[in-house]
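Removed: one protein chain of the complex. Kept in place: all other protein chains.
Our next item is chain A:
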Amino acid sequence: MSTTTVSQLDKVKDGPWSGGKSPWNLEYGKIMMWFFLVSDAFTFSAFLIYYGAQKFAQPTWIDADKIFQSVPGLAESGQPLVFVGIMTFILIMSSVTMVLAVEAGHRNSKQEVVKWMLWTILGGLAFVGCQAIEWTHLHHQGFWFGQNPATGLTDPDAIAAALQPYFSKEISYTAALQFSNLFFTITGFHGFHVSIGILLNIIVLCMTLNNTFENRGTYLMVEKVGLYWHFVDLVWVFVFTFFYLI
């Protein structure tokens, strides 16, 4: 029997997905960073959607303009959005310096990568610092995990009086408590991500200074931490909208 004619099924496939090729033309670690970020986006989405669900389920809610209205060192009250505006600007700015570090990496310019990574780390530290100030401020007012300014009070009038400064519509102990829990959980989880990002950026900075990437011939690792850093910025864009604007 002659076997010169190969059946359609036995032919060696040579499409982009038949193996031995790199159809996405991306390095493994970078793909895995993307997949991690997609899963992390799910976590943050779940948090923020739960925040929305709580808000829809409560007859009233805290007024963001009333709870976030101080600027540390400048104004104790009456300035909504100013401080968080500064924080947002810091984070967007550090995202820009990060992408400039990635761009410098493409040109294999070690000096510039070091410079922009330093600025990025500085921006990250400034942001976490601002967040610490804001947390302290709210904590002094009586907000914390499982706690709001009226916690411990039993007299309904006293509860209403303690919470009155934070509401524009009706006052609800449960709404204030859920706001407090979700605010500290979500901004805390985001702040944790920023802190990890700073740590990763410091490690990559040290590796750059150590000539690791120069010897490797590629600054791909800067791109990978860059993806993570931009993701942190991306999450903040959503946190900012849902906690401070709406």
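Note that a residue touches a chain if its C-beta (ideal position, glycine included) is under 8 Å from a C-beta of that chain, and two chains touch if they have at least 3 such contacts; residues count from 1.
The definition used in the following text is that contacts and distances are computed from a predicted model.
A chain of this complex does not appear here, and its UniProt-recorded name among "Polyketide cyclase/dehydrase/lipid transport protein", "Cytochrome C oxidase subunit IV family protein", "Threonine dehydrogenase-like Zn-dependent dehydrogenase" or "Twin-arginine translocation pathway signal protein" is "Cytochrome C oxidase subunit IV family protein".
Of the candidate positions A:Ile62, A:Leu100 or A:Val225, contact with the unshown chain belongs to A:Leu100. Shown as candidates are A:Pro80, A:Gly124 or A:Pro149; the residue that touches the absent chain is A:Pro80.
The omitted chain makes contact with just one of the residues A:Ala75, A:Ile92 or A:Ala132: A:Ile92. Listed here are the chain A residues that touch the chain not shown: 22-27, 30-31, 34-35, 38, 41-42, 45-46, 49-50, 52-59, 65, 80-81, 85, 88-89, 92, 95-96, 98-100, 102-103, 105-107, 217-220, 223, 226-227, 230-231, 233-234, 237-238, 240-241, 245-246.
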